[in-house]
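Mind looking over this structure? Questions follow.
Only one protein chain is missing from this complex, and each of the others stays in its spot.
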Amino acid sequence: MPIKNGAEYVESLRGRKLKVYLFGQLVKEPVDHPMIRPSINAVAATYDLANAEPEMAGAKSSISGLQVNRFLHIAESAEDLVNQNRMQRRLGQLTGTCFQRCVGMDALNSLYSTTYEVDQKYKTPYHARLKEFIKMIQRENYVIGGAMTDVKGDRSLSPSQQPDPDMFVHIVKRDKKGVYITGAKAHQTGCINSHWILVMPTMRLKAEDKDYAIVGAVPVDAPGITYIYGRQSCDTRSMEEGDIDAGNSKFGGQEAMIIFDNVFIPNELIFLDGEYDYAAMLVERFTCYHRRSYVCKTGLGDVLIGAAAAIADYNGVASASHIKDKLVEMTHLNETIFGAGIASSYMAHQTASGNWQCDDMLANVCKHNVTKFPYEISRLAQDIAGGLMVTLPSEKDFRGPETGPLLEKYLKGRKGVSTESRVRMLRLIENMTLGRNAVGYLTESMHGAGSPQAQRIQIARQMQLEYKKKLAKNLASVKEGETAEIAQENPEYFNKIFGVKKKGKQQ
Amino acid sequence: MPIKNGAEYVESLRGRKLKVYLFGQLVKEPVDHPMIRPSINAVAATYDLANAEPEMAGAKSSISGLQVNRFLHIAESAEDLVNQNRMQRRLGQLTGTCFQRCVGMDALNSLYSTTYEVDQKYKTPYHARLKEFIKMIQRENYVIGGAMTDVKGDRSLSPSQQPDPDMFVHIVKRDKKGVYITGAKAHQTGCINSHWILVMPTMRLKAEDKDYAIVGAVPVDAPGITYIYGRQSCDTRSMEEGDIDAGNSKFGGQEAMIIFDNVFIPNELIFLDGEYDYAAMLVERFTCYHRRSYVCKTGLGDVLIGAAAAIADYNGVASASHIKDKLVEMTHLNETIFGAGIASSYMAHQTASGNWQCDDMLANVCKHNVTKFPYEISRLAQDIAGGLMVTLPSEKDFRGPETGPLLEKYLKGRKGVSTESRVRMLRLIENMTLGRNAVGYLTESMHGAGSPQAQRIQIARQMQLEYKKKLAKNLASVKEGETAEIAQENPEYFNKIFGVKKKGKQQ
Amino acid sequence: MPIKNGAEYVESLRGRKLKVYLFGQLVKEPVDHPMIRPSINAVAATYDLANAEPEMAGAKSSISGLQVNRFLHIAESAEDLVNQNRMQRRLGQLTGTCFQRCVGMDALNSLYSTTYEVDQKYKTPYHARLKEFIKMIQRENYVIGGAMTDVKGDRSLSPSQQPDPDMFVHIVKRDKKGVYITGAKAHQTGCINSHWILVMPTMRLKAEDKDYAIVGAVPVDAPGITYIYGRQSCDTRSMEEGDIDAGNSKFGGQEAMIIFDNVFIPNELIFLDGEYDYAAMLVERFTCYHRRSYVCKTGLGDVLIGAAAAIADYNGVASASHIKDKLVEMTHLNETIFGAGIASSYMAHQTASGNWQCDDMLANVCKHNVTKFPYEISRLAQDIAGGLMVTLPSEKDFRGPETGPLLEKYLKGRKGVSTESRVRMLRLIENMTLGRNAVGYLTESMHGAGSPQAQRIQIARQMQLEYKKKLAKNLASVKEGETAEIAQENPEYFNKIFGVKKKGKQQ
Partner (left out) sequence: MPIKNGAEYVESLRGRKLKVYLFGQLVKEPVDHPMIRPSINAVAATYDLANAEPEMAGAKSSISGLQVNRFLHIAESAEDLVNQNRMQRRLGQLTGTCFQRCVGMDALNSLYSTTYEVDQKYKTPYHARLKEFIKMIQRENYVIGGAMTDVKGDRSLSPSQQPDPDMFVHIVKRDKKGVYITGAKAHQTGCINSHWILVMPTMRLKAEDKDYAIVGAVPVDAPGITYIYGRQSCDTRSMEEGDIDAGNSKFGGQEAMIIFDNVFIPNELIFLDGEYDYAAMLVERFTCYHRRSYVCKTGLGDVLIGAAAAIADYNGVASASHIKDKLVEMTHLNETIFGAGIASSYMAHQTASGNWQCDDMLANVCKHNVTKFPYEISRLAQDIAGGLMVTLPSEKDFRGPETGPLLEKYLKGRKGVSTESRVRMLRLIENMTLGRNAVGYLTESMHGAGSPQAQRIQIARQMQLEYKKKLAKNLASVKEGETAEIAQENPEYFNKIFGVKKKGKQQ
């Protein structure tokens, strides 16, 4: 019986034997925990949008032949990738937070093409297995998390060089039926709210790291898995009475550490096992998709722009020219991110496996802007909000018999606006710029899918300086003997830009 | 006999009766004037690229049935618009300057859809006339200039309110065969190097401005037209001996003022005449195309990044980490522009006339970045170049019997690089950041297709604050009664983003 | 018996009859409240520094003849103002938060010169009264708060035009012994931790606002005063067990709303009463001092730079070139703020009363940079910190019997660094960029002493465009008749810069 909507999804999470620790104690039922629930609601929204907007948030899959949630869909065209971006922005608008499913979607797509190429070389059965897995999850309409970031230990050492071998997830045992893995994945958004987790390596591997070259699917409640929940700014406000001080009481993000202790993966769910030379391809394809997936933050940006516009209105200053100019600036920055993301998706190419891979240069450019612009948008929102955002008394004070009337009297905004509306809007801005969802809007924008320097390295790899030097030498009439270097550099980007493809190929 | 290539194009310009003034005197033959010729060479490159890359720089036109230069093509798909951007970037790479044909291309496309809609309303014959004109220029393979920017006089007054009515081009006489126009257009790139000029109004008009609502085509050498050539930084270096100090001796941009004194337009070349209510639509569609056409500057950016990389190499500092980081930054900024342009082109929609119009929000975002990023790229290029760029002696000193050997000795860079190569590369950077092509790369990037504030106004018009306020109110659980304002705002942008269109419609 | 040190100060706060509300309830003893205490500790540090560094944080006052805390000192030279900045930066370094005493110091200094000039004009007794008050507080070594920012109601209306007259603090009754005031002051840092409050108007007043032109001193526990404590991000972490998750467990800032309900001010403590024409002078002098007082944030910047450097070290990436470059950038921004502040203090002039007033242009420039650079420094700190900063489990998890060992194993940094040190440092960065002290480091930097637009307006008033136009016209040989405007503009800034003063006057 497939999950049909958000409400059914929430119910599907009940009663599992998850071992989740929070504040040092086991959580009885995560679904009912007030601090965890908002993050479940955010995932639920992905189900409801697929029903409400089947073209944007769903797709017909050639694999299962079904209309599926887009987060489970293997991209069959550049347009499919563009539609991912549309859906991501819309969900950002609807939840104002991280809805946690992009990692899984991007992991499925990068695994799809990588397993195909591994099989081509090594005659392995991974691609067919993965397709079976995909059919099953499409049919059941499951949520898939992707677990990639290992805890890493000493960053100057490779996985196999670490004094403690568990710093990266690896195979510790193997029997006829499958393998057993141990290690830990940090910063996991898509974890306890998922049904299955795809475990993947986090970096380029060498021959000696063979045991670390493992990809497989495990149910989230597999024996041996422990989750330790991460704290977020203002997280406990979700546990207070009332719904104002949380800012966005319904939706929130989350991150947890996943610890694997001898967790079993059966053979039919293993999608890479020792082919260390493909770890880099998998990681690069994943980050290429995922850096462009940060277009979701433009949806959060829309919310924050809206909140800033609303509070300016409540404060009676909406028509000041500097306010209007700041709203334009916020919009300009937000759409600049969106432009690069859409361009990356549109400039996709078809892989050998038949699915579509977005452009890497533009994906990195998109993400790199995401590491900066949300911070500036957030700064401008605080500018427009005014200082009251951080000096507002608590909801309890607004409800208190002595303090309530005083606050009602003295915190009035412009005529026609209730004090409560003003307070609610300020709390939302606090939530997104300093509070719980600031984690997702700011810090996660910085480090998710790779920290800023990772994008700069990837841009450097593709910037074709020799090609560009040649352009300059031609115009300057410089006759320096051509270096051999141009032959060695990655020509992919300009080949793609200037090699206009036929319809059938690139959309 | 159509023009077949750049060389034939150059010949086609000879012997016309153009009245061009430069330094206070009539120019005998512009084609042979050393200061004008580089700008002609830049246009010639558009012919040669159409031959070399027929898919990128040319297209099959449904209007004439011919394979035509893309600058004369009416866009038949979103992909056609994306291909314009590809071609623009490539020509920027090949010439390092403004190749002057985008105004004409964008004018033809915006006139195409506007005349169709004018005809629908007023039963006028403009669209059919325009198609005939397009057939002719496609067949002959002509260069079309678009003359829009009036000199404007007192900016606080409308055209008809000006003390001197000629501050905007307008009809001064009318007979059976056509109309006569007077006035002046400033900052014209596509003028003396064109074969025909499309004259268009420059702004929204009212009923009392009816005589200013005139669109028509005139040959560049029509009686009554005078051109006064504009100065550019370092322009006279093109007139000096040698080819080093000019920096880019082969290619340059240009701008002239065009003065119309009773210039005749025959009826069959009139495409708007008095329908003042369509002036705004024409201008807005044109600027929408044209702001995204500034993607050309990413081609110039490629040249400047290449020049900076080359001089770093010649100076022996190519591997310094701060140099590499600056080249990454330049690339990041350049590709951010490109992303927004491509996204605007891809997010196009089909007009009633059947051609395709790019997205306006993203076009404005693209251009707005163009008003800033080339300045920063230029600053970084100067940083990498070192101070020698502005203290280099003249080419004559390098050739002088006393000074030549001294300079040869003392201006050596790293081993294996000739002093001349180093000097040439520095002069190219000077050319693009302070010299003749800095006009095109910087100042034109600022003001062409509208100054920065024009983009901010256009972004403001489309930023859908009421839509975004509603998003914020939903998440903050604010129950303020909905304002009626949301109904009034332009919903085009989010409708387009979230309304996923069917294949046939929006590809 | 004067207060001698921080410990005595803390004791001096006990047992007062303050009416402080927090979470809807009266606080029994603020000194012992875990959420309030860190803010008291920060004030205590100002006492201890005055003992440790008597020259920097103290001064010999000519008024009382005593060595006094610099926060109670009336500046007797430009150097005294520079020393304020030194002390502010040092206290920022020592507490990592707002130590809440600058408002009082700046209020005393601006009142000192303003009362003198009011008395000169109106033969009033305010200056002498103020000196008596100053002698008393210097002798007792009290903390003085300055209450300026009214709640303001509808911002388009003046105080006397508000439908509710209490939107600005004003005189509601008057008898032989003094006056009674009603109203509320928002965002008050120096309030419940002070001994006395100086009540002042918040803006320029007109004749009809006479009742609002009231300045006077009241004890913090005067009858009729109610405090409602403001919430800050992550505030309740101070109430949890343990000391890690708070980030900076010892020091914090605070802000409360002060509500005055018929609060009595005796005649001898009234320093302005009806002289509405001096309200603007008072406010302008105060903001001039106070905008430059934001140099304190460079002390917080030093802490955050240190924290970023420490975590980079713990993560084992301290020698990466991009990390070093980011630390340089943070330092550069921080010192740019400092430079403008010091220059403003040094470029002071002596007022008619004999005390010294810093330069207004540079004070505004300083503060305007403070509205931007801490946000960028904070962004860079998050970049260097890595994502773990927002995904770290709680202290309870680190102490838990099951989770503790797992976290100890998996969150190790580089060899030789304990997991706890790493966690503590990350929590400090969270505290300053998203948590409780982010309120002081970021949002208060934005709005304290006036929001960004207030500085732009003040810069505009002093930027002497006519003077500058004349410079340009001279160089361009423009002979336009001089406008009369130059005579009208405020020539103070360039007069001060170019009129080199004699020793005795401007040192």
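We call the chains A, B and C, going by the order they appear; numbering starts again at 1 in every chain.
Everything below uses one rule, namely that contacts are C-beta pairs under 8 Å (C-beta built on N, C-alpha and C of every residue); 3 or more make two chains touch, one makes a residue touch a chain.
Being a predicted model, the structure only gives us computed values, none of them experimental.
Student: Looking at the full complex, which residue from B:L442, B:I459 or B:I497 touches the chain that isn't shown here?
Tutor: The one listed residue touching the chain not shown is B:L442.
Student: Of the residues B:D313, B:E335, B:E430 or B:E480, which one touches the chain left out of the display?
Tutor: Reading the full complex, the residue touching the unseen chain is B:E430.
Student: Pick out which of B:E53, B:D166, B:D360 or B:E420 touches the chain that's been left out of the picture.
Tutor: Of the candidates B:E53, B:D166, B:D360 or B:E420, B:D166 is in touch with the missing chain.
Student: Tell me, which residues in subunit C touch the chain that this view leaves out?
Tutor: Contact residues on subunit C toward the absent chain are 53, 55-56, 79, 82-83, 86, 89-90, 93-96, 243, 247-251, 302-307, 309-310, 313, 324-325, 327-328, 331-332, 335-336, 338-344, 346-347, 361-362, 365-366, 368-369, 417-418, 421, 424-425, 427-428, 456, 459-460, 463, 465, 467-480, 497-498, 500, 507.
Student: Considering the entire assembly, which residues of subunit A contact the chain that has been omitted?
Tutor: 321-322, 325
Student: List the residues of subunit B that touch the chain left out of this view.
Tutor: Contact residues on subunit B toward the absent chain are 21-25, 151, 153-156, 164, 166-167, 184, 186-187, 226, 228-234, 236-237, 245, 255-257, 259, 315-317, 320, 322, 371-372, 375-376, 379, 382-383, 386-394, 396-397, 399-400, 402-403, 406-407, 409-415, 430, 434-435, 438-439, 442-444, 446-448, 451-453, 456.
Just so we're on the same page, only the chains that are shown with their structure count from here on.
Student: Taking mean CA positions as centres, which chain lies farthest from subunit C?
Tutor: B
Student: Determine the chain that sits nearest the middle of the structure, using the mean of its CA atoms as its centre.
Tutor: A
Student: Where subunit A and subunit C touch, do the two copies share over half of their residue numbers, giving same, or under half, giving different?
Tutor: same
Student: From the mean C-alpha coordinate of subunit A to that of subunit C, what's the distance rounded to whole Å?
Tutor: Centre separation, subunit A to subunit C: 39 Å.
Student: For subunit C, give me the residues that contact two or more of the other chains.
Tutor: Residues 322 of subunit C each touch two or more of the other chains.
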